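Notes to accompany the following structure.
For this depiction, one protein chain was excluded, whereas all remaining protein chains were kept in their positions.
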């Protein structure tokens, strides 16, 4: 089953991520490395606004992280045309907007990592750091950047 | 026009960054990837000290970020001898020393990104995360690390 078929089976329709005419890039490929910009939760249109450990529970943060994984898959699909070109996931930096004293960043970012394993299987496993930020753009609870290895 | 000429046109004289006899390295090149250490604002001699959202406004933070971009270009010039050897900017991690509740990290780090586009044009665009830190060395408002692709 292709990654796209697995996404469909999970009920996660992909949408296109467009490179704007000016400004930043959602990805840059150099050789077989595809560097993705940090992305934030935007799948459901829910207006995420707050820190985990205060406005959001760990479980809600995990839900946000799963939305971020979907968003990165949309960007990768737009970059590559075919998610099957992803040979493996290399490295994830999971950043959790953390209220003072919050220390369950890995449990939050598992929402990101688990979707990658559901979609790519063994090749979705990755090196990772899951850490606590003092703030994130627009006060979203989670932002994640990722490096993919692309088949040559 | 070369990157050095564009820097001169912007009134941004380059200064050498020296690798000390002991300690850390301002850059490491491996293959065609040039990894730069995080740098902080040091162009004007202004004693930056404080968080964005408290001691500094977003606009002041953006000014600091532009100083960091200058500093990274000085380091890259020292590393390569010729900024024309930079094929493109790959990835930027923009770190903003953020007061509680501050969430305009992208607007701050745009000060960094915009100078890169002024100097390198289309090849200056990059993948990026712009995020909020609880603290930075010497309480500077901004630190940025970057990966360049070097022409072979």
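Structural remarks
Note that the chains take the letters A and B in the order they are written out, and that residue 1 is the start of every chain.
In this text, contacts are C-beta pairs under 8 Å (C-beta built on N, C-alpha and C of every residue); 3 or more make two chains touch, one makes a residue touch a chain.
Here the structure is a predicted model, which means the values were calculated and not measured.
The hidden chain makes contact, of the residues B:45, B:81 or B:137, with B:137.
As for the chain not pictured, it touches subunit B at residues 23-28, 30-31, 35-38, 93, 95, 97, 132-139, 143, 145. Contact between subunit A and the unshown chain involves residues 32-33, 53, 88, 90-91, 96, 98, 100-106, 113, 125-134, 147, 149.
What we mean here is this: only the chains that are shown with their structure count from here on.
The geometric centre of subunit A is 25 Å away from that of subunit B, both derived from CA atoms.
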